[in-house]
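All protein chains but one are shown in place.
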Amino acid sequence: MRYIKKIPGLYRKKRLDPVPPGSVPGTLAVDPEAAKPKISVIAYGPHELIEKPDLHVAEISEWLGKYPVLWVNVDGLGDADVFVKLSEMFNLHALALEDVLHINHRPKLDQYDDQLFIITRMAQLADRFEYEQISLFVGSNYVLTFQERPGDCLDPIRERLRNKRGLFKTFGADYLAYTIVDAVIDGYFPVLEELGERLETLEQEILDRPTSETIQTVQATKHDMLALRRSIWPQREFLSALVRDPPPSFSERTQTYMRDAYDHAVRIMDLVDTYREISSGLTDLYMSSISNRMNDVMKVLTVIATIFIPLTFIAGIYGMNFNSEVSPFNLPELNWYWGYPLALLVMAVIAAALVLFFKRKGWIGGSEKEKE
Amino acid sequence: MRYIKKIPGLYRKKRLDPVPPGSVPGTLAVDPEAAKPKISVIAYGPHELIEKPDLHVAEISEWLGKYPVLWVNVDGLGDADVFVKLSEMFNLHALALEDVLHINHRPKLDQYDDQLFIITRMAQLADRFEYEQISLFVGSNYVLTFQERPGDCLDPIRERLRNKRGLFKTFGADYLAYTIVDAVIDGYFPVLEELGERLETLEQEILDRPTSETIQTVQATKHDMLALRRSIWPQREFLSALVRDPPPSFSERTQTYMRDAYDHAVRIMDLVDTYREISSGLTDLYMSSISNRMNDVMKVLTVIATIFIPLTFIAGIYGMNFNSEVSPFNLPELNWYWGYPLALLVMAVIAAALVLFFKRKGWIGGSEKEKE
Amino acid sequence: MRYIKKIPGLYRKKRLDPVPPGSVPGTLAVDPEAAKPKISVIAYGPHELIEKPDLHVAEISEWLGKYPVLWVNVDGLGDADVFVKLSEMFNLHALALEDVLHINHRPKLDQYDDQLFIITRMAQLADRFEYEQISLFVGSNYVLTFQERPGDCLDPIRERLRNKRGLFKTFGADYLAYTIVDAVIDGYFPVLEELGERLETLEQEILDRPTSETIQTVQATKHDMLALRRSIWPQREFLSALVRDPPPSFSERTQTYMRDAYDHAVRIMDLVDTYREISSGLTDLYMSSISNRMNDVMKVLTVIATIFIPLTFIAGIYGMNFNSEVSPFNLPELNWYWGYPLALLVMAVIAAALVLFFKRKGWIGGSEKEKE
Amino acid sequence: MRYIKKIPGLYRKKRLDPVPPGSVPGTLAVDPEAAKPKISVIAYGPHELIEKPDLHVAEISEWLGKYPVLWVNVDGLGDADVFVKLSEMFNLHALALEDVLHINHRPKLDQYDDQLFIITRMAQLADRFEYEQISLFVGSNYVLTFQERPGDCLDPIRERLRNKRGLFKTFGADYLAYTIVDAVIDGYFPVLEELGERLETLEQEILDRPTSETIQTVQATKHDMLALRRSIWPQREFLSALVRDPPPSFSERTQTYMRDAYDHAVRIMDLVDTYREISSGLTDLYMSSISNRMNDVMKVLTVIATIFIPLTFIAGIYGMNFNSEVSPFNLPELNWYWGYPLALLVMAVIAAALVLFFKRKGWIGGSEKEKE
Partner (left out) sequence: MRYIKKIPGLYRKKRLDPVPPGSVPGTLAVDPEAAKPKISVIAYGPHELIEKPDLHVAEISEWLGKYPVLWVNVDGLGDADVFVKLSEMFNLHALALEDVLHINHRPKLDQYDDQLFIITRMAQLADRFEYEQISLFVGSNYVLTFQERPGDCLDPIRERLRNKRGLFKTFGADYLAYTIVDAVIDGYFPVLEELGERLETLEQEILDRPTSETIQTVQATKHDMLALRRSIWPQREFLSALVRDPPPSFSERTQTYMRDAYDHAVRIMDLVDTYREISSGLTDLYMSSISNRMNDVMKVLTVIATIFIPLTFIAGIYGMNFNSEVSPFNLPELNWYWGYPLALLVMAVIAAALVLFFKRKGWIGGSEKEKE
């Protein structure tokens, strides 16, 4: 069950802000280690769907404006040139583009003229939580998505586009944007299921056999919960903003669907808060469990020590070397006929009395009695 | 009093979202293990009441629009076909229908055109809390309810419909919807009563004889409280929305009654919060109780050990084998006439002094003294 | 100082809702054990005051509308007939009447047409808190009050009506309603004073001599605080609503006075929250106190055991029976001239060193030193 | 550093409400032990300033309305007659006057016609916090202040009035009211400074040498914080109300200054909350410190006992009296030539091994090692 070896996660190794303080706002800070961008487009309308998996950035301009909906997806953020070119083509704001490159940005929604800019975050639960930022620019007839690396949770959408294009046919780019956001949000459900099971296992471990590693796992879980909350909360927030005050470019039908995505975000938030409350009580639970065990240890020590200490004292008495020859009062018991058996009897009586006393207190055999 | 054997409840075994992420929104995910739907209708107006317990879905269309109020109740969610047919008849939104099938959904209220869609949750307290989702579609002259399985808390309503139709006669479908919601809400009161008694028993157990199982029950109770709160809070919320901003289809008289249902929800929320606060303090209470007991154990050990250790030391002194023949200073006490009695006296004095010391500290017989 | 024997109070023995779930809303659930109603009226205007202590319900209609202000007070809720009759006379709403009979209802304010319906709660502090519900119907020229049992905190108002009718003369029924609500609110002040003293005593007991009963009292106090808060909070709330949005039937002068009652409720709420915060810290305080004591116990054990264990070991060494005749290396000390005195000296030195060590650590006589 | 001897402060000895419940609202409850009122006036305008330190109440009417600004200050609340007379002169509302006499009232702001009524509270930190209530009636051309006793924090204002009347000349009574409120608010800064130092000392004491008295001081500090917060919060509140919704009688320039006073109140609130959070963590800190110490005590006991118990056992073995004459197997070691030295060697080896074991565990000399 141990799923971590060291408390991680909370503390990023990456710089929190890739741009040094005081830089020109809108500076494009391309991480030299980031994956090279790989561009693919899907264009469709009521009647056709054209897909091109691997494009050069310069080719995109040919597609622009020719289809009812154009979806340009960029996997990998490692080439500034691509961003400059796309920025010109789609008229992207420098600040928005800075945020796209700034991975681990807080999810948010911005309105630039008639363009909607959304930062959201996909969740995955491998050994630990992993997040991948996905940024969307939504125009009247295009959706532009940026992801940190290839591989995402959007394949079901592509599949639906290709096969049963049902609603896509009649809806525009706004509906495509909704499906992407909805898929990202719904991707949290399996994460939460897995997380619930981990919490359960952890709780049981705390109660059954708490070790010093358990408390590490507890701490890591708390960090995960905080990170999860910090990730889902702003998504819930911008969905709430979209529902309360939908952008004019969104059709009414898409708004109804957006409300559904918002409902899901609320539900995830609810679960996250419940799990967080549970996980924040685990340190106390651990303390209780440890105290309980310490109590057991103390009882064993006390019972054994308390029974034998008086007996050893008696044995010590009759191990004294008082000279019984100089006085009849010096350890006369040593010369009694029944001296030794009597001494043993006294010891046995004392021991029995103490055992009885401890049984009454429930310190011996108590665990059985208490279970009944 | 032990009512659980293992921490349960918080962590569902069922999938949190039955639809895989990225599916078409509005996908009907019928659980193959769900009960087959059983449909019954009650139709009534000022003058008549007709009831049909077991109907085929196709027969419903005959009833539609012919009576002032039609109540169609579907028990069991295990047949997609029924939902498709009902969806056409009553013009249900695909997203709403998806939510109906998605059991364990968060209670909520949605307005679709002139149709009100309500998800609420019945509570029962067997060994543990159990919830059953009940979904309502309320139109101008019909109420359509979906339940997970047969058996519900609505029989008193059916009874009232049949016998003393008082208010039902003059009110429309809105009033029927209110009575259903009200019955669901009021069903939480007996649950809370039972829960209060369990809390009381648990508290007393913590104070009287805390075991390692007690802390398990505490943890389970906390989970129950969180689940209960997560269930009642959104119901309170949508009732508040209904009161603040009633739908136009609700008559003013029904609104007054709805305010009453809201009052009840507020009161339940109040109690849930009180119980939750109590239950969240139980881990601390347990710790206090355990510490108290450990203190008692320590006192016994300390008293016994502290009294006998010096005595044993004295016995050890006179058990030494210094040769009193080579020197008058080697253990001369051994050859004294009153040596042994004197040694015993010294021991008795020391023991008495220590007993007195501990009595003063309240470590011996303290429990009696303190009670006075 | 012990004022409870068993944790009580939180958990009512009475049913939380006297009406079974699913009943017709507005059902009159008369508790068969409730006291029989006793009706009294006071009618007054600028020039006269007429009082009748014991009336039959049918007689009230004679008084109705004949005086500027009519106060009908009903003590005891045990006769459904009385409620039906009063309901007809004063045109009371069925839901309001259900709430009157539903003792332990949450305090609240409802507006029915031109009638104001108020549920409030009187507090008393005997051994434990006790509450009595008092319900008011306020019309333009009457105030109708229902109480659970005879005996209330309204006698000063009756006295003022009889003797120095000052403001009553010129004000109407709204002012009478205000004085009743104000008297109820002000009745919490003595309760809080008494409670403050109990808290103080409890805190001192925790610090001076914490026992397992103390923690019971702590728990009971927390329950009391929660109950107190649950009682005063909704009263503060509806007074706030009255101040922000006064009913048209309230004269401006009465509104000024109502603001004063609201001020008092705010102040009581303030105190309750302060006391609650204090009481919620008491478990921690108890733990600290217990830990402190355990520390003391441990120190005593450690000091005694640590001093005597090495000494006993030395005594054990010279109690060994190595044969000094077969070898000059076998326990030669036993045959030294100063053997025994030397052994005692060594022991004394070791003991002194340890005592010094513990003194330095502050474990012996530390309590005195620390106080300096 | 000990600044209290007993937990005090939270629990007033004075009645919370000097007027018994059910009294006529506006009852003047003069405390018979209160100081007799001492009245002084300062009247000023752009050109003159007249001051009269000790006046009879009847003389005030001569001053009324004759100067642009009249400041009447009443020290001591012990004479009902004075209040009745002032009430007539300045047209004070009975409820406001009741609040003036009701010391320990919650700070608040009320608007009576064109008169502003303010209750505020001066803070002082002697051994413990002390509060003095100061009530202001602010009219268009007068300020009437009531204080519990002579001596206040307003002398700097008087000084400024007399000497460098700068802004006073051109501003009216509103500005004078502002300066008084501002001086009261600013009086909390030195209190908070002193308090910060006390907190620091207390924290250090908890870490260095926690005693059972320390926890008393912690408790007292928490009470102080709660009291402080309860005092400053409503002042912040009414200043906020004054800034958001200034009374028409306040000039725009005074409003700018009032905003400054509000800023100060916010800052004080900020500090109070920080201190409160620190102080509420002190019980936990204390527990940690105590546990740490108990751990040290346990280590000492364990090290000493664990080392000597096996040695004592070995000594016990060779103190047995088995008859080596009847059998060569009975304690042959006793007759070995190197028996005793060998036994000592074995003991030394065991002791050394255990010491090494404990050193490795960091239980011996650990404190030094850990510091490195």
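Lettered A, B, C and D in written order, each chain numbered from 1.
As a convention for this text, a residue touches a chain if its C-beta (ideal position, glycine included) is under 8 Å from a C-beta of that chain, and two chains touch if they have at least 3 such contacts.
Since the model is a prediction, treat every value here as computed from it, not as a measurement.
Q: Considering the complete complex, which visible chains touch the unshown chain?
A: Spelled out, the missing chain touches these shown chains: A, D.
Q: Determine which one of D:59, D:114 or D:284 touches the chain that has been left out.
A: D:284
Q: Of the listed residues A:36, A:66, A:209 or A:360, which contacts the missing chain in the full complex?
A: Here the residue in touch with the unshown chain is A:209.
Q: May I ask which residue of A:230, A:259 or A:359 touches the chain that does not appear here?
A: Of the listed residues, the one touching the omitted chain is A:230.
Q: Write the list of subunit A residues that the hidden chain touches.
A: Contacting residues on subunit A, toward the hidden partner: 6-7, 10-12, 15-17, 19-25, 93, 95, 99, 105-106, 108, 110, 209, 211-213, 215-216, 219, 222-223, 226-227, 230, 280, 283-284, 286-287, 290-291, 293-294, 297-298, 300-301, 304-305, 308-309, 311-312, 315-316, 318-321, 331, 333-341, 343.
Q: If the missing chain were put back, which residues of subunit D would it touch?
A: Against the missing chain, subunit D presents residues 153-157, 160, 164, 166-167, 179, 182-183, 186-187, 189-190, 192-193, 196-197, 199-200, 203-204, 207, 256-257, 259-260, 263-264, 266-267, 270-271, 274, 277-278, 281, 284-285, 287-289, 291-292, 294-295, 298-299, 301-302, 305-306, 309-310, 312-313, 316-317, 319-323, 326-327, 329-331, 362-363, 367, 370-371.
In this section, only the chains that are shown with their structure count from here on.
Q: Within the chain touch network, how many edges lie on the shortest path between subunit A and subunit D?
A: Each step joins two touching chains, and the minimum needed here is 3.
Q: For copies subunit B and subunit C, work out whether under half or over half of the interface numbers are shared, and give different or same accordingly.
A: different
Q: Which angle of rotation, from 0 to 180°, maps the CA atoms of subunit A onto the equivalent atoms of subunit B, to the nearest 5?
A: 70
Q: Could you please state the distance in Å, as a whole number, between where the Cα atoms of subunit A are centred and where those of subunit C are centred?
A: From the centre of subunit A to the centre of subunit C is 40 Å.
Q: Quick check: how many Å separate the C-alpha centres of subunit B and subunit C?
A: Centres of subunit B and subunit C (C-alpha means) sit 25 Å apart.
Q: Residue numbers in subunit C touching 2 or more other chains?
A: 284, 287, 291, 294, 298, 301, 305, 309, 312, 316, 319-321, 331
Q: Determine which chains touch and list them pairwise.
A: Inter-chain contacts occur between A-B, B-C, C-D.
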